[in-house]
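Below is one structure, written out as structure tokens; the observations come after it.
Excluded from the complex is one protein chain; the other protein chains are retained at their positions.
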Amino acid sequence: MVESSLTASRRRAVVGETRHLLFSVTPGAAWITVFLVLPSLYLMAVAFMTNGPYGLPEMPLSLDAFRQLAGFGFLGWSPGNAYTLLRSLWQTFVSTALVVIVAYPLAYYITTCREKWRPLMLLAVVVPSWTNQVIRTFGWMNLLAPGTPLSDLAESLGLIGPHMGLYPSDFAVTLGLVYNFLPFMVLPLYAAFEKLDVAQVQAAQDLYASPVRAFWHAVFPQTLPGLLAGTVLVAIPAFGMYVIPELLGGGKSMMLGNLVARQFSGGSNWPLGAAGAILMLLATFVGLYAMRRIGRRLGGGEEVVI
Amino acid sequence: MTTIKTRLVTALGGLLLAGGAQAASEKLYLFNWTQYMDPAIIQAFEDKYDVEVVQNYFNSLPEMFAKLKAGGVSQYDIIVPSNYYVPRLIQTGMVQKLDKSKLPNFDNIMDKFRDTAYDPGSDYTAAYQYGVTGIVYNAETFPDAPRSWSLLFDPEVNPSYPFAMMGDGQVSMGAACAYLGHGYDCTDLDAWKESARLLLKTKQRGNFSGFVDGTPALQQLARGVTHVSLSYNGDYLFYKEENPDTFKNIKFMIPDEGTELWVDSMMIPAQAPHPDLAHKFINFILDPEIGAQLSNYNYYSSPNAAATPYLDKVLTQPPVTPADSDIDKLHFTPSLEGDKLQTFNQLWTEVQSR
Partner (left out) sequence: MRKRTLNRGLAGFWWLTLAFLYLPLAVVVLFSFNSVNSAAHFADVSLRWYHQLLGNAQILSAFRNSLILAIVSSVIALVIGCLIGYGMYRHRHRRLGWLIVLIYLPIVLPDIVFGISEMAFFVQINRATGLLEPGLGTMIIAHVTFQIPFVALIVYSRFVGLDPTLFEAAKDLYASPFKRALHFLIPTLKPALISAFFLSFTLSIDDFVISFFTAGPESATLPIYIWGAIKKGVTPEINAIASLMIGAVLLAALVSLLFNRPRRR
């Protein structure tokens, strides 16, 4: 009798627990499902529809949008979209690499400073990223316009033609991307440097003559988890950027995000835009998966929780 | 902490209430080009009918069309598209027929704008203003500028100064077609392909600065960001009169090979929230004195025959009213639809993305 009342109360507890789980989790899960998963699924469906005469998607399902994305149109194959895609990949790669190169010494330097200054230094690095993306990019438009000191310097160095500004151009977009993402790499690298095992570094310095080799064999491997976390925070959003290439690239340096947006806000081809969006999603997920695999191999199971 | 909280809450509440109080009177949602409507006219309309007019702006027709597709059809009461977008608006069912019984001033419109190719019988449109697209350039940089599109397309005429093309593909394509000798309103596929190739080559020149819409192009010229661009005659004159110093070297010209003549019309979207008020607004604009006030403000030609006696003298001369010798250089941009439109859009996306 005692046993049956125990199982009864345990059952009631389990039911209570499940009810609690449902009550707490359902609003959030339902919200995200209805207002994000469903729209994303709809967008993916649009990619398989035909483009109506004025841009809205119509019923007969077809792969036309993907064909157009690959460059095949009424007039045979044209490389425009391929250029855009390659440009996106190239910009992502270059800006991430530059961010890494700049962030490493910076993060290291912060750790060499006195404890009491470090929060202030980190804050100083992060505060520009608190300003609005549009405003930040606008600032660079101001700096890189024709006739400004920077443009004049570049002109005298022969880097750009006379009377031209440094924007719109690929260079301006890269600069904008680096500027935008630098803080996101500095923070994880700083965290990794803080946890650095100094004994390993000293041992390496005893073993190897040059500081470069000491860095490569002792410091770098230990900062790898931070580097990985930073790369996830930089490269993956960089690929899908819209504001920076639009303002600093003008019509000259279009990235995938601009191509997609254009189909919805001026060009008239929702299915093509949706196909491009699927490509972006694929790139994002592949990138994340690749990062996790590398992370697991290097960090030995250390989960990257943003 | 609690006093700060209460103060914050009261401040926010005040802001919200202030916003809410305005919602009491009826509203008219106007979706128009920038720099195109006299604020005094809006004030006069608001006072006369005791309503509030909410103005939204677009800088180009593709932008307007995209906004309409994204829900604007049921949110705006009046839109002001150009002639070549009217057929596609009618065909997609995005606009409603005008109820002429509510527009007693409709007969003020000139005959040639009452039965047009793009809207036979004027069932859907009430002409607003008309004007010309041309080249605006810095006369200090180009003192002997040729009266031709070569200022834009020929690298020998402009080897090093930054220039911009128009963001609206049909206008840029038309300019290229005109320069190549096919005429501004070409619709032949081979002509388009040749023009697209020219546009691509132009875009890849070192001094190409980007695609800019008509009104922003003038600001860029004034700031020295570009030295040659496309813009509209009325906007040009508007800025020149407002800022004579900044614009003293900026000139407008009609290229000899041909350029765009456009007519903007007021239309009412199919699910406009306040169609009655929209009709009242159209009728208000078609009033002779209001029509003249509008043209006097934005320096465009008025299609309102009854407004002619009230127009300022500057409106009867170039650049607003083109010289007689220039009249046959002006063409409407062709209205495209169906497959032709899709082909065009593809060509244009191609040009923009390479």
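Note that the chains take the letters A and B in the order they are written out, and that residue 1 is the start of every chain.
Note that in this section a residue touches a chain if its C-beta (ideal position, glycine included) is under 8 Å from a C-beta of that chain, and two chains touch if they have at least 3 such contacts.
On a predicted model such as this, the values are computed, not experimentally measured, just so you know.
Visitor: Give the labels of the shown chains that the missing chain contacts, considering the complete complex.
Guide: A, B
Visitor: With the missing chain put back, one of A:P79, A:P105 or A:P221 would touch it. Which one?
Guide: Among A:P79, A:P105 or A:P221, only A:P105 touches the chain that is not shown.
Visitor: Who touches the missing chain here, B:A196, B:A222, B:I282 or B:L336?
Guide: B:A222
Visitor: Go through subunit A and note every residue touching the omitted chain.
Guide: 17, 20-21, 23-25, 27-29, 31-33, 35-40, 42-43, 46, 102, 105-106, 108-110, 112, 119-121, 123-125, 127-128, 130-136, 138-143, 145-148, 179, 182, 211, 236-237, 239-240, 242-243, 247, 257, 260-261, 264-265, 270, 273-274, 277, 280-281, 284-285, 288, 306
Visitor: Which residue numbers on subunit B touch the omitted chain?
Guide: On the subunit B side, contact with the omitted chain comes from 12, 15-16, 19, 29, 31, 34, 54, 56-57, 59, 69-72, 74-76, 213, 215-216, 218-220, 222-225, 246.
Keep in mind that, in the parts below, only the chains that are shown with their structure count from here on.
Visitor: Calculate how many whole Å lie between the centre of subunit A and the centre of subunit B, each centre taken as the average of the chain's C-alpha atoms.
Guide: 37
Visitor: Using the touch definition from the top, list the residues of subunit A that touch subunit B in their complex.
Guide: 51, 53-56, 68, 73-75, 78-81, 83-84, 145-147, 161-165, 168, 250-252, 254, 259, 262, 264-269, 272
Visitor: Of all residues in subunit B, which touch subunit A in the complex?
Guide: 60, 62-63, 65-67, 69-70, 88, 91-92, 160-162, 165, 167, 193, 203, 206-211, 223-225, 227, 337-339, 341-343, 345-354
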